[in-house]
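Every protein chain except one is present and positioned as in the full complex.
So, chain A:
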Amino acid sequence: MKLTLNINGKSIEQEAPANTTLLTFMRNAGFFEVKFGGCDNGECGACTVLLDGKPVNSCGMLAAQAEGHTIQTVQNVGEREGKGWKQTSGLDAIQQAFIEVGAVQCGYCTPAMVLAARSLLEKEKNPTDEQIRDVLSGVLCRCTGYLKPVQAVQRAAAVLRGEPVEPLYPSNAPMPDSGDPLHPVENREPEEPAGGGLETQTRIMPQIWTDSSGMKPYQRIGQPDIKVDAIKLVQGKPAFTADMEMRGMLVAKVLHSPVAHANIKKIDVSKARALPGVAAVLTWEDLPRVVYSTAGQSDPIPGPLDMFSLDKKVRFVGDRVAFVAAETAEIAYEALKLIEVEYEELPLLLDPADAMKPGAVILHDEPEYVNFADSDPKRNLAAEIHIDIGNVDKGFAEADFIFEGEYEVPKVQQAHIEPHVVVTYWDEDDRLVIRTSTQVPFHVRRMLAPVLGLPVKRIRVIKPRIGGGFGGKQEVLIEDVAAHLTIATGRPVLFEYTREEEFTASRSRHPMRIHMKTGVKKDGTLTANEMIALSDTGAYGCHALTVTGNTGHKSMALYVGDGPYRESPNIRFHADIVYTNHPPAGAFRGYGVPQGYWAVERHMEKIARELGLDPLEFRLKNAIRPGELHPFSTAWSEGREPNPEIIHTVGLEDCVRQGRAEMGWDSKFGNPEWHMVPGKPHLRRGIGVAMVMQGTAIPYLDMGGASIKMNDDGSFNLLIGATDLGTGSDTVLAQMAAEVLGVPVEDMIVYSSDTDFTPFDKGAYASSTTYISGAAAVRAAEQAAERIKIRAARMLNDRGDGPTVRPEDILLEDRKAMAPDKRFVTLSEVGHDSLHHKDQEQIMGIGSYVSPVSPPPFAAQFAEVTVDLETGQVTVDKLLMAVDSGVIVNPITASGQVEGGMTQALGYAVCEEMLYDEKGAALERDLVDYHIFRADEMPDLSTLFIQTFEPSHPFGVKAVAEIPLDGVAPAVGNAVLDACGANVDINPVTPERVWLAMQNKE
């Protein structure tokens, strides 16, 4: 049917079938700012448009329904100011506020949020937070935790009311600091947030407490510079993988297995191939049999090679059976239905406890299987880890008490709003271009080369903006599908997962069963600590070893004991990581550590309470301190040779002190009156804590690279292989380089990443980008700065208007190269001179960095809950994280990481869980059954930074990205215990588990 829609004031005509959704119509018409979230029933709201001024999900309505209505996208809201000679309206107040307060992270849902906010502010000039949260409830965001978007709308409302709104922080002021030096603050309740305008501004910057006497004054480090990608993202520019069109592009779909374990006896694709519009159908018979792993890690991959692009055996419901490329998605789906498969079903292995039992069915009997370390497919063992530090048995013998406990953590989904998506095509040199939403572009290139039968040099991987990844896109998950189909057809291919595929055929956090055994003296000194983990890697062993290794490496390293035990801790960690017929697990932000801390911190809480010890003091008494050896550093390093590592900075005690004060801990913990809710006798309040540590990068292994090129106006191109998946890493790397070069961030033109143009980088994982890639950017900047200083000194000396200047005396500041006597040349003059005038040269720098250490960030995570004693329902009222991540390069992006991380962890704590039926089929297949938090149900979120100066980094930074995932669940679990005495040892703390635990208590 012919449809004519009024979009952004223009009539757009298209011939489209009746079932065309408004989303499809708009993306076909090039309105790429309307995003696909993987569904067609409005689960996530990324596809929001304004229909007659109201926000609606374009995936959930037919294009035909929209005829006769006005449709607005974010294109119609505002555009960048100053586009050459053409005057533009500039950005809208809402867009501007989203940029300023850091409400844009990955930016995939940002156009939708801006539109929703606009619909509210057009009718309500002075909205409450509740109204804002309601209007944002239709747009799911997995990055921000919604706090900054709410603040942005309040700030925009203030602007639109004509109120003065000051910059968040003066751009040239010293580093923001709430208390210098760090000192105790009064025990007080946090202030209630107020309305818009200047009051809003005061809420946006996180509190930062500095504990470093040697910290230098910086120009750019510590500043809330706006994200370098924010302006394009807030306008909905076509920045993501699927935001492109190519002539002749095919659409790929995958036939997934309906059974959990079977041999493919026969597969007939003749009918599918004969369907008009089908360009290719591929099965295992068509592809070379190349064994590989999908885990995006440095070479050699620390795990077994146990997968093929297509195999003659399927190992989980959702496993790959065949690939189809067709002219349209509808034809591709039709072709999938025509593929006839005969399965020879095999016994199922669904309980990981059965995996290693004698007689268990073997999942991987293929001869091509390649072992890594202690993997043993004959025992369904993808990996095994055993670490003994000190003398654990002696430690247990010396204990006054032994505490044991069983804990369990679920399989959960990353749920990035942009699904996995890839476009592949041959370029004019017959090189295969893979444009993909990946955290690891260089690993994609290296790992797929043998799978595709191409040398590395004939593959180019382009990483556009990423709409969230959280580890899910550390997997080389779907790139091979499109690539094989491009090879088969010679045509461009688009393949994007649906939301259901994300749940059934993607990766997830490893579920684990964990046994804890701890020896303790009467005074609370730990004498020995043991963790035994059984980890379910599912059908394939991607990240099996390293994820579960980190479960012990990070969570069991925090508590070393006190006194002589501090000198020589006794720690044991054993893990069996087994295959089952569940969908594979993989990387998920936190990378095994949240699993460990659920067990460790629930266990520590029970010990403290059992012994009548203060839970904060008990933990601090046994926690690792500055100058001590990381206990695991001599025992394990992601499957490679370990190296002893001293931990120099530990801000944990100050995290506890500041967090305790900010939470009002002393007036709540142990206070029966506070636990009661006036007028509601069925409700009880509780408060809980968890202490955690993570790591920062993988020592001696992962490398980041950066190059910098100076332009003739004094600006710089910063090319980085690192992948900003919404975290703001492009921005903080630019800030670090700008600090060295003495320029504002707006003079750094950042590009990431393209394997043809940008230096190598291992990618975004292991909390490494700011630390590793940042150090590389600093090195590159220092090289460029050296050349600038040489030239500037020569230019000043050539002028002959003062004493001779040496290059080493030149200071780069405020876009100038300045002599000690304040004479200067501008960087623009230097750039121009270097390219056009004298002894011409391209001023460049290139740097790379590998770290010998992995300095851990530390945090104290607090939670307040209300428990319904009758139903078991838990409402989380407040989350506060006090975190030592070293020096904070950008307080806005860093606090955004903490808020978003706490929100993901909140889901892990109370509702997120992937369950399977008795045949291994997923019960959760959408974002309705699998609930992630919405804007209108969030607890109060607070972030405190405790700044230490990590000496191993030029600017003293440590990681911040993953640690927010670690402590929320146990803190909530401990708060539930505090509220009602219920010990819930299986995460998440659902109403049923809380209620049953309360019954057990009674």
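FYI, a contact is a pair of C-beta atoms (placed from the backbone, for glycine too) under 8 Å apart; a residue touches a chain by one contact, two chains touch by 3 or more; residues count from 1.
To be clear about the criterion, contacts and distances are computed from a predicted model.
Per its UniProt entry, the chain excluded from the display bears the name "FAD-binding PCMH-type domain-containing protein", taken from "Quinol:cytochrome C oxidoreductase", "Dibenzothiophene desulfurase", "Dipeptide transport system permease protein DppC" or "FAD-binding PCMH-type domain-containing protein". One of A:Gly664, A:Gly872 or A:Gly920 touches the chain omitted from the figure, and that residue is A:Gly872. Check A:Lys54, A:Lys216, A:Lys265 or A:Lys838 against the missing chain and you find that the one touching it is A:Lys54. Contact with the chain not shown here comes from a single listed residue; of A:Leu62, A:Cys655, A:Ala819 or A:Val853, that residue is A:Leu62. Screening A:Thr21, A:Ser508 or A:Thr755 against the full complex identifies A:Thr21 as the residue touching the chain left out. Within chain A, the residues in touch with the undisplayed chain are 1, 17-19, 21, 39-42, 45, 48, 51, 54-57, 60-62, 64-65, 67, 116, 134-139, 330, 868, 870-873, 875, 907, 910-911, 915, 923, 928-929, 931, 933-934, 936-937, 988, 990-992, 995-996, 999.
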